[in-house]
Structures are given as structure tokens and as C-alpha cells.
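Quick notes on the structure that follows.
The excerpt is restricted to a subset of chains, each kept in its original location.
Per-chain numbering from 1; labels A, B and C assigned in written order.
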Amino acid sequence: MDTINLLFILILSVFIGFELISKVPSTLHTPLMSGSNAISGITIVGALLALHAGDAHDPWMIGLGVAAVIFASINVVGGYLVTDRMLGMFIQKRSDDK
Amino acid sequence: MSTTQLIIELCYIVAAGLFIFGIKMLGSAKTAKRGNLVSSLGMLLAVVATLAKGGLDYRWIAGGIIVGGLIGAVAAKRVAMTAMPEMVALFNGFGGIASLLVGWAEYHRSWSSGFPLHWGSLLPIFLAVLIGGITFTGSMVAYGKLSEKLSSKPLLFPGQGLFNALLLVIVIGIGIAYCMPTIEAKYALLLAIVGISLVLGVLAVIPIGGGDMPVVISLLNSYSGIAACAAGFVISNKVLIVAGALVGASGLILTAIMCKAMNRSLTNVLFSGFGSAGGSQGAAVEGEVNPISADDAYYILEAASSVLFVPGYGMAVAQAQHAVRELGSILTARGTDVRYAVHPVAGRMPGHMNVLLAEANVDYDQLVEPDDVNPTMGSVDVCLVIGANDVVNPAAREDTTSPIYGMPIIEVDRARTVFVLKRSMRSGFAGIENPLFFKENSRMLFGDAKTSITHLIEQFKD
Amino acid sequence: MAMIPASIAKLVKLGLEVQVEAGLGRHIHVTDDAYRDAGAGITLDRRQLIGEADIVLRVRRPPDDEIAWFRQGAIHISYLDPFNEKELVQRLAAAHVSAISMEMIPRTTLAQKMDALSSQASLAGYVSVILAAERLNRVLPMMMTPAGTITPSNVFVLGAGVAGLQAIATAKRLGARVTAFDIRPSSAMEVESLGAKFLKIDLGETGQTKEGYAVELSPEQLAKQREGQARQCAQSDIVITTAQLFGRKAPVLITRDVVERMKPGSVIVDMAVESGGNVEGSRLDEEVEINGVRILGHGNLPGRVPDHASQVYASNLTNLITHFWDSEAGRLSLDTSDEIMRGCLVTHAGSIVNERLNMRK
């Protein structure tokens, strides 16, 4: 039952994902990509959960978990910051135009 | 359910909502910056909620987050404006490998605890690892190409397509085996999957030219969303599923949009190794007419920074001058450089186009003559030929036997992309075939010129 | 210009008895029969016509000898040019004629319908461009042809009142590049509202009477203006001047040396020629050529489109009468508490009653 629920959730999310963006100005292509890339860093939640206190004895678990957390953090933090910088440029350019 | 758990789950719901709003806002210039903020808030909420769960190994977590966060922050701050796309590729690859590791770790835990997993958990692990791996190395190659650490030329070897396909089939086979309850030695299979997925990522991106990398990164970004989604199924975590699915789906849409703006199909981008095979392929399609819809033409026009209108008798017949001027104004307002090239014999009387364009209030200063515009034609992104035919017929330049050979024409065929707006393949006044329609960079936008232009305008407005 | 049958029919419907001089509509191809069909009577003898009338409608001022023919208390409605025709006005007053001057109708929104200056100026503006285009040695619009590109002609309109604006509109229609200048502060926007360019010359403070008329410039300002315009004139193929100062002599805006700097073959239309002319050397009803530049000094430009000129003038007259008609008393109310009547009534009951006129004396 739980899997079915998750599937339901998946399908609905996919619907939303397809509806969300339709016509994006070309100047926004890269920022949008970058921004949603940062969101895909949500896998950090999985990485965190992989570092169960109960597994502390297993160096393999710790290794995999820590590596996952590091990589995911880079993705999340770097992703959001770089997107923000891009959009900053963008807005600046637009106000320059005026 | 405990209250903490309830609150955590509610936080996840809110985070999912923030992601949805965030992506939506990122899609429009006015709200994009705020959108990124909103989505980052969602991320923060999701992370905090997860940490609140308890029972985690907080020291390692803190270390990991600090190290990763610092690296990410410094990289993001330091990177030159021009190098941003490759930085995105890099980050994206890290997201992919993280999903791979999450899948792996989850399997490792079950393996070490000796508690066998159901196929319903093994399948997501397989997918998370496979897609995560492809995303990782694929993104690395894209990064290498964009930063010119790797040759940005497509790298091809004979039989490559076949080899890739074979590899894919093999890894899927292994994946099926991996999910089967009867099969033992799953850890070995998993490691094989990890290995093959990493190789596949490299092989898939290596044959693509540097110019197409943005599209590839966008696609890989969608993949990393899917990988995260799969990881979500692995650990039955809804916020991962939602966020991953959102990125996966909207990333696909974005990829499609970017392809359209480049006037390419996704297949063409992924499999043609275009940069290298382009020449021969160009010759191959000669004699073929490429129709295009107004919807698709929009994406190309939208991305153009220099547009040339070439009106002809057809514009007059369609009485499309007002619509043309409006499209011109829209483009101008968006910062596109817009000009109108008037050929002296266009129409059916001297000054025919002038009368119509003046009626529609096109500024005299935007009108150019063929002699002025031809030398700079190479830098025109999009040429819109609106019911003109003879006056843009390259036969006048190329075909010594043509009755119009020697006539100066507007050399639209030398622009990056040419849209020809007419109703059919019929010839113009001079009654001669027009090779322009068969050129590789030409797209026929069939239909009454006014209708077509109005359609294009509609695309710009919403 | 003359009354048209449609307007006569309106007056008849209002309850007036209308008599028309025989042959009145000849030059606009309207027969006496047409007037008769509209309900008018035809009178051959002008003296009788005037002698019997309570209200006399005409275009221009009455000749001196006819003034004696009027009945005491008769109303006479026409152009009078009262600022310049002082003697005539005195004579009308002496004859106890109540004279209404069409050019004195205030330029208010409500009075528009009887404002003959506006309606005629509008036609004149159109005619000025047609006339200039006909005389010019080039075409106005741009044409990109196989035999080279014909560049659009430059038209410069000086004075953007009613006539000037219509000239701008007509020249724009024909595809010319149009620039204009006026000294009233609001005119830049009015010019641009027709899609033409406004020439920027900084003259300092300029004014506008509460009637909307321009205030005369100081000599320094005028000099500045002339200088600012000179280059524009030199570039222009057609210059149309409409600058007038209500009740005064028109300012000279284009001096001979400016004319001489213009391209041979260009055309100047001096629409202010009847009130003294904006162009040095222009002569009423003549085409003067200076250095290859033709200066058209045709008076009565609306008279070149007599059909429409008659139609609108007749409407103005009819609207005026309708507006002031007191159907109970069966006569025109000359109540000067009404702003419009106060503005346009010049003589009444033996004296000159118009404030503006009396002020100016």
C-alpha cells in the first residue's frame, strides 16, 4: 500500500512538473536549469538518512554516507549560490537596459 | 505516528510546495530571483526536518555538510561569469553521484544486516545507481568539454552507437537479475552496475559537440532529478520523490524547449555527433523541405538577437504589414535588433513594400537595402521571409542558367536560420523554382502570412 | 463657399423662413432648384433680400453700400475681421445692425460646432499640402525601387494650430518625413500625437491666452526661433507656415536669407499670407519664385475645396442659429450673458458691444 501511495505521489508530481514551465524566455534557460539542479540536490535528505547512528560501527556505511553528504552538499549549496549569482547578473542587465 | 514524525512529514509537505512554487517562479524573469530563494527555503526546511528525525550520526553529518557546503560555496563565489554553465554541470554530477551513493549505502545496510530486500526496494536502488552514475560521469565529461579540459569536438569511434546500446542492454539485464529474489551474489551485481553506469555516462556524452552541451546538461539535470526520485523510493521518502519528479519532469520540458530554440531535435543532439558529421549530413538532406510550425519557430525567434524581415508580394496579398510591424515591435522591445530588408523589385510596383510598411508605421530608419544588409547577413540569427520569393532566390547567385542570374538578391540563405512564410511550394512572379526552400537552414512556415505572423505573436504573449 | 441645401432644410425645420439669392450655389454646382427643394425661396434682387431679412447669413463682410439696405435690428452673421475692419464695424453699429463675427466665436469645446475658423483652417491645412505636393519637383513618399531608392521628402510645418496639424497629418499620410514647430507649450505633444517630430528650440517662457491663442514673442525670442528653424528649413522640401496671432499681424518667421539657403525646387506655402505673411517675400494670391524656391501665397485655401468648405461653413452657421434659436419667441437670442454670444457679437443696438474689440482700441 505504501508503495502505491508513493507511486500516486510520483505521478502527481510528474504532472505538476510538466505543467510548471511552458514558455521560458531563453535568457532564463540557464538559471532555470541551475536552479532546478540545486533542487535535485534534495538527495541530501537521503544521504543524511544513510548516516544512521546505528551503523556507526561499519566504516563502509560511514564512508558511503559521508561521501554522499559531501557531494550532495556541494550540489545544494553551490547550486543555489550560483543560481543566485546568475539571476543577479540578469536583473542587473535588465535594469541597465532602462 | 509520533508528533515529531507528524511535524517532520508536514514540513516535507511544505517543502514540496516551496519547490513547486520555486520552479514556477524561476520560469519568469520577474520572479526568478525570488523563486530561487523560495526553493532554497524548501531545501532548508527539508534538511532541518530530516535532522530533527533523531538517531542520526550527527558528527559525520556536520563534517560532511561543512566540507561540502564550503566547497560548494567557494566554487560558486569564485567561478567566472562565463564559466557558470560548466560549474552547473559539475554540481549536477555531484548530485548524481550522491544519489548513487545513497542507493548503494541502502543496499549495503541490508546486506550487512543480512536482511534481504524485496524487489520493490531493489528496483529503485538499481535505478538510483544506474541513473546517478550516468549523470555523474556524463556531467563530468560535459564539464570537461565546456571548460575545454577535454576537446570540445565530438569524439567518435566506429561502432560506438552499437557498443553503447549493447552496454545498456547488458546493464539492464544485470539490473533484472539484481532484482530477482532467486539470484545470489547481488553485491557483485551492484558493483557491476556502478561500473557500467559510470562508463555509460562517459560514452553517452563524449560523442556530442561542445556547442550542444547546454542541452546535454539540461538533460542530465533532469536525470539527476530522476535519480533522486529513485533514491526517494529506496528510502520511502516523499519529499525526495516529489522534488526529484518535479526536477525530472520540468527538466525534460526545459530540454525540449532548449532543443527547439536551437532548431534541433533531441535525438539529433544526442546521437548525431553533429559537429563532426554535420558536413556530410548537410549534403544528404539537400532537396528536402523542412516545414516548421509557428510554435516551434517561436523558440528560435525568441532566442535570436538579430532578426531581419524580408517582405514580398505575399505580405501585401495577406495584408500582413500590421502584424509584421507588431512582431517587429515586440522583438525590439525585448532587445532584439530588428530590421526590414526591402528589395527594390519586391511586390508588384516600385515602392510597394514602402507603402505598406509606412502604413504600418515602420520607422524609415529600420528599412535597409540589399546592398547594406548582405555584407552583414552572416550575423543575422533569423531571417523572416514574408511572402517573398524571387527576390530571395539564391539561383540569382548560384545558377548561371537561371533567368534571374546576376540579379542582386537579399541573400537570406546566408543567415543562420531562415523562415519562409508562404502558403505552398508554388513559385513567384518569375515562375522559377527557389533552391532556398531546400537549404539546410531554411524552414518553411506554411500558411497565410498574416495568420502565421499572428500565431508567432501569440506565442510571445502570455 | 455657399449655403448648402441640407443646412437650409435644417433651418426650415427649425421654423425659419429662408430666402436665397438666385445663383448662389453656382460655383459649387448647386442649382436654385436644389435650394427650393430644401424649402428656401429664391430672390433675384439682393436689395430686397437684405431689406426684408431678420437674419442675413453670408461668408464675407458686407460691402459698404449694402449696409444701408439693412433693417434696423437685423442680425448679420459672417466673417468680419473686426480688428482690422474698424470702420465697417462702426458703420454696422450705426446702422443698428447686430453683427456676429464668425472669427470671434470662442475656441471652447462647446462652441466648436459653430467655430468656422477651425473648420476652415482644417481644410486649408489639407489643401496646403496637396498644393505643395503638386508644385514640388519630387514625390513625397519613400520608394525603394529597382532604379534606386527615392528618399522621402522632408516637410516642415511652422505653427501647429488646427491648420498646421491637418497639414502635418496630410503630409504624414503621403509618406513624408514631417517636422513641426510651434510656440505654444502644449503643441509638442499635439504634434507628436500625429506621429510627427517636434523641433526643439528653447525660447524660454512662451505663453498662451486663455482662449488658446499664442502670445506674441519678444523680439529676442523671435530671433532665436528664426535661427533655430533655419537649418530645418534648409533641409526641407516643403515648408508650410501657419503661424498667426489672433487679431494681429502674423510674425515673419522665414526671412529671405533662409529662403535662399533652401534647395532650389522646394516649395513654401505661406498660409498666413492674408494676415501679413510668415515668409518674407510672399505675396497674396501669387506664386513667387526666389532662387528656385516657390513661395505659394494663395489666399482662401479652403476655397480650393469649395464643396466641403461650403458644407462645413453652412453647418457652422446652422449650428450657431440652432444653438441660439429661441423657438418660443421665434427669434435669435442675443443674450450676452452667454459666453459664446458675448464672444462673437460685435455690434448691437447701435453700439460696439464686444469686450475684446473695445479693449484693443
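Keep in mind that, in the parts below, contacts are C-beta pairs under 8 Å (C-beta built on N, C-alpha and C of every residue); 3 or more make two chains touch, one makes a residue touch a chain.
In this text, all values refer to a predicted model and were calculated from it rather than measured experimentally.
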| query | Each distinct chain appears once here, so what's the real count of each in the file? | reply | A x2, B x2, C x2
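As a working rule, only the chains that are shown with their structure count from here on.
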| note | Chain-centre distance (mean CA atoms) for chain A and chain B, in whole Å, is 18
| said: Rounded to a whole Å, what is the gap between the Cα centroids of chain A and chain C? | reply: 75
| request: Pull out every residue in chain B that's touching 2 or more other chains. | output: none
| Interface hub residues of chain A, defined as touching at least two other chains | none
| query | Mind pulling up the chain A residues that touch chain B in the complex? | reply | 2-3, 6, 9-10, 13-18, 20-56, 58, 60-62, 64-91, 94, 97
| field | Interface residues, chain B side, partner chain A - complex | value | 16, 19-20, 22-24, 26-29, 32-33, 35-37, 39-40, 42-43, 46-47, 50-51, 53, 55-58, 60-61, 63-65, 67-69, 71-73, 75-77, 79, 81, 84-85, 87-88, 90-92, 94-95, 97-99, 101-102, 104-106, 108-109, 112, 120, 214, 217-218, 221, 224-225, 227-229, 231-254, 257-258, 261, 298-299, 302-303, 335, 459, 462
| task | In the complex, go through chain B and note every residue touching chain C. | result | 342-345, 350-351, 353-355, 358, 361, 364, 367, 369
